[in-house]
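Only one protein chain is missing from this complex, and each of the others stays in its spot.
Chain nomenclature is as follows: A, B and C, assigned in order of appearance, with residue numbering initiated at 1 for each chain independently.
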Amino acid sequence: MSAPIRVLVWNENFHETMQQHVKELYPEGIHGAVAAGIRENLGDAVVVETAVLTDPEHGLTEERLAQTDVLLWWGHAKHDDVSDEVVARVHRHVLAGMGLIVLHSGHFSKPFISLMGTTCSLQWRSVGERELVWTVAPNHPITRGVPSPLPLAAHEMYGEFFDVPTPDELIFISSFEGGEAFRSGMTFRRGRGRIFYFSPGDQEYPIYHDASIRRVIANAVGWAAGDARDPRAVPEVRHATVKAWDV
Amino acid sequence: MSAPIRVLVWNENFHETMQQHVKELYPEGIHGAVAAGIRENLGDAVVVETAVLTDPEHGLTEERLAQTDVLLWWGHAKHDDVSDEVVARVHRHVLAGMGLIVLHSGHFSKPFISLMGTTCSLQWRSVGERELVWTVAPNHPITRGVPSPLPLAAHEMYGEFFDVPTPDELIFISSFEGGEAFRSGMTFRRGRGRIFYFSPGDQEYPIYHDASIRRVIANAVGWAAGDARDPRAVPEVRHATVKAWDV
Amino acid sequence: MSAPIRVLVWNENFHETMQQHVKELYPEGIHGAVAAGIRENLGDAVVVETAVLTDPEHGLTEERLAQTDVLLWWGHAKHDDVSDEVVARVHRHVLAGMGLIVLHSGHFSKPFISLMGTTCSLQWRSVGERELVWTVAPNHPITRGVPSPLPLAAHEMYGEFFDVPTPDELIFISSFEGGEAFRSGMTFRRGRGRIFYFSPGDQEYPIYHDASIRRVIANAVGWAAGDARDPRAVPEVRHATVKAWDV
Partner (left out) sequence: MSAPIRVLVWNENFHETMQQHVKELYPEGIHGAVAAGIRENLGDAVVVETAVLTDPEHGLTEERLAQTDVLLWWGHAKHDDVSDEVVARVHRHVLAGMGLIVLHSGHFSKPFISLMGTTCSLQWRSVGERELVWTVAPNHPITRGVPSPLPLAAHEMYGEFFDVPTPDELIFISSFEGGEAFRSGMTFRRGRGRIFYFSPGDQEYPIYHDASIRRVIANAVGWAAGDARDPRAVPEVRHATVKAWDV
């Protein structure tokens, strides 16, 4: 239990560089705020790095992923600019055991869609509505120390139907000022990897500065790490020539 | 497929007989309104009867249950007046294949608690709030022809945490005017029986006169019938003296 | 409920045309045997057609899929010869509501892998071992009238770990003469579509002539049809400009 969890926060880093009001909300970038929240909660138990779209190979080389226990993903306007080769690499590492936390508009990212196999479509409206995030799995490690409801004064609305597979675990559901409801926190196991989708975190609102949101994300890092530090191994087909009774 | 589904709507029938305003909402009783909604939607495909707490053995004799494919349950103020013997009988018939639809405050009924194994507790507030029921399983037969959201102008609030086991299928989630969210439609398989819990339907509001609510309940009757018309059989322990390879 | 279910059985049809002993087992092709089994069980309730890899567009044109309620898929040696365009089309139709039944070595087909998001790898050995298929969901419509165990005198072994997502419903588990165990029947909901994976059915063994296997597949056709006859609609992102309370 002594080696720190190696965390990599990935962000397309577009809005922050192009839109002044987003830059003011996130002067260190969304990735910077997310990384700060993880460090704040987990301290020496983690080593947190960041990568952005414009890095060579988007900062997601084979070597980098091989040394990443948990990858966080934030994207929105530039999903299509992520190369298919890198997407396949991320997908493979998740199946081999790397944890993946997909944030907010990452629901439409290529890695998430390819791992889910569905459209991942939903309803949305961005007019700064109040959102309440309710815990429905009170004994799950991701909810530890998180208030229920977790209030967000103003946020983008994400509503059902959210076209994802039945989650392995439903952790949070949200209600919005406008009346919509949403499954806002869900886990999915794929191959040897653990995936957590968490919807709060639009670029227009200071969500990632919220202490409880940071707590959820830090908890999720701990959960998603799982056995990520074991030797990475994609499940493989095997010709079992010897009968199991004879082994 | 030709034999009609035999449906029995059970109601404690207390509020309607004791409180004038409830009697006015439900002149035929809550059971009467629920039964009417099922007949209205399913016609000749069902035979619907009703039973109430004050009937001998609460109207739930062994013979009656043996001829019931789907039992609906509404109770609130008189849960404790249901005899343990009848509860055990209902429980046994569900495990043997009878469908069970538990409505609203039936979450605290003895049969539901004994089938769930949990407290079935929740949050509540009855001030006539707007509720929106959102479909999260659009290809489930229970949601067929049901609008999403299904609006209820005024209803009692039921909120999370709702202490039930993870459902087999999450069908609906609701948001309330006051900000709460709730898993308002869920299925559970127990033994050979199918159970659907559906939260709308407080005695203070005319919920069971709503056409969409009636549609949900009728759909659920069709779903819960499942194989209920097969010979009823509680799963039994079996000493398999002969090895399966040798059968 | 009167319109028959439109079923399309797809087969790569390679082994039957190239290997004499397979041709003898399946003189009408695997697709022919599967189709016969469905007709035998469901009669006028279905219209069953077949298509093979060498048909134009593999027999899976947009028009054909639009008129298909349930597609069955058998492939093994020629997965890579299925065009990506057709795979995307099948994938889209499943998300829009078409039922899909994936048989045996179809676990490695492109449509199944893209819908699951995992490797779908497993263990295998083909030495003609006895397999017993055990029902673990006795009240599921797919198991109706199916013996437990369902014995197969000789079959290829498929063993765990089978790298698929947690199924929505686990229906069957198998044991093999050599000691392996396998989750041999599982359902998955994706988008508006229903998917059933069923492992029995290797080309080297007369599995699809077995009456109980035919019963499972016919039951699965009925289950997968679901709402497939509703207007087909891929879940879509929607900008909900009006708040739900205001609708």
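The working rule: a contact is a pair of C-beta atoms (placed from the backbone, for glycine too) under 8 Å apart; a residue touches a chain by one contact, two chains touch by 3 or more.
What you see is a predicted model; the values in this text were computed from it and never measured.
Asks: Thinking of the whole complex, not just what is shown, which of B:G99, B:P138 or B:G159 touches the missing chain?
Replies: Of all options in B:G99, B:P138 or B:G159, contact with the hidden chain holds for B:G159.
Asks: With the full complex in mind, choose from C:E16, C:D69, C:E180 or C:D227 the residue touching the hidden chain.
Replies: The single option touching the absent chain is C:E180.
Asks: With the full complex in mind, choose from C:K23, C:R92, C:R130 or C:R144 the residue touching the hidden chain.
Replies: C:R130
Asks: Determine which one of C:P149, C:G185 or C:G201 touches the chain that has been left out.
Replies: Residue touching the absent chain, from the options given: C:P149.
Asks: In the complete complex, which positions of chain C touch the hidden chain?
Replies: The list for chain C reads 130, 132, 134-136, 138, 148-149, 159-162, 166, 169-170, 173-177, 179-181, 183.
Asks: State which residues belonging to chain A touch the missing partner chain.
Replies: Interface with the chain not displayed, on the chain A side: 1, 97, 130, 132, 137-139, 141, 144, 149, 151, 168-169, 175, 177, 189, 191-194, 226-227, 235, 244-245, 247.
Asks: So which bits of chain B touch the chain we can't see?
Replies: Residues of chain B in contact with the hidden chain: 91, 95, 108, 114-119, 121-125, 129, 157, 159, 161, 163, 165-166, 168, 177-180, 188-191, 234-241, 243-246.
By our rule, only the chains that are shown with their structure count from here on.
Asks: Chain B and chain C are the same sequence; what rotation (0 to 180°, nearest 5) superposes their CA atoms?
Replies: Rotation angle, to the nearest 5: 180 degrees.
Asks: If I count C-beta pairs in contact for every pair of chains, which pair wins?
Replies: So the pair of chains linked by the most contacts is A-C.
Asks: Quick one: report the Å distance separating chain B from chain C, using the average Cα coordinate of each chain.
Replies: Between these chains, centre-to-centre, one finds 33 Å.
Asks: Which residue numbers or ranges of chain A touch two or more of the other chains?
Replies: Each of 159, 161, 166, 177, 179-180 in chain A touches at least two other chains.
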